[in-house]
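The other protein chains are all here in position, but one chain of the complex has been omitted.
And now, chain A:
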Amino acid sequence: MIHIENFSKKFDERTAVDNLSLKIAKGEIFGLLGPNGAGKTTTIRVLTMLTRPTTGKIIIDGCEASHQEQHIKSVIGVVPQHFNLDNDLTPWENLELHGRLHHMMPQLRNQRIEELLKFVELEDRAHEMVQKFSGGMKRRLMIARALLHQPKVLFLDEPTVGLDPQVRRRLWDLIRHLKNEGLTVLLTTHYIEEAENLCQRVAIMEKGKLIALDTPGALCQRLGSYAVEWADEEGTKTKFFADRNEASTFAATLITTTTLRQTNLEDAFVELTGRKVIG
């Protein structure tokens, strides 16, 4: 569904994304992880036609971005990181504007607006001003907006930042539900458990380069399935073991409090991107 070939983006001297190649299949939930400034948002901006690549090829839904930009725009839905709702309009009007921009027929448009407002539980606030909304409500409205025109690919840039845990879990359910309906989802996130929970595959980026691409499970296994974690005067330390017995033997040699647990995606992330970045 999404096909990226040797894509680079340079801003003056700085290279934001360096020779990235990726293939994302239809119906896949794909996670893009990486520390701040790794190039995730730039990648999303290029894939959503907001920025043009310096070099490389982008193909979405069988269309090449440089030739059929308008077609790609009509099949993608985008939830950006920042709130970009129109504060001078109500939720209904925000959605109507989006529907009109996507050339939806009035009848279908109104029906979809009603459905989606109900879906994100904003139907009783449809005619208030967006300006007064909380962060969570705005985020939900942005998701409704991105889905209004029934896109084939959904881009979510940090979709759950600032949301209550309940809302976040509902949103995860929603994303899984959309996947089951054949929607392809590409999301970037800071919450590792979000990627672990949702994504079939994750790519880890650092300094504009792809440094790992696999299923969350496989990435964890690379380190070893078990982790022993302890703290000394220098900070938290972690050591990985393929075998549980080995791990517990090692844990027994330490005199401080230790934790023996299964390796998770966060470990993989930290190991791959280096501890220093995370601080």
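By our rule, a residue touches a chain if its C-beta (ideal position, glycine included) is under 8 Å from a C-beta of that chain, and two chains touch if they have at least 3 such contacts; residues count from 1.
Simple rule for what comes next: contacts and distances are computed from a predicted model.
K.L.:
When one chain of this assembly is omitted, its UniProt record names it as which of these: "Beta-hydroxyacyl-ACP dehydratase", "Transport permease protein", "Malonate transporter MadM subunit" or "TOBE-like domain-containing protein"?
P.N.:
"Transport permease protein"
K.L.:
Looking at A:N6, A:S21, A:T55 or A:N84, which makes contact with the chain not pictured?
P.N.:
Checking the options A:N6, A:S21, A:T55 or A:N84, the one contacting the hidden chain is A:N84.
K.L.:
Based on the whole complex, identify which of A:K57, A:K73 or A:K237 touches the chain you can't see.
P.N.:
A:K73
K.L.:
Touching the left-out chain: which of A:I59, A:L97 or A:A126?
P.N.:
A:L97
K.L.:
Using the document's contact rule, name the residues of chain A that touch the chain not shown here.
P.N.:
48-52, 70-71, 73-74, 76, 78, 80, 82, 84-89, 93, 97-98, 100-103
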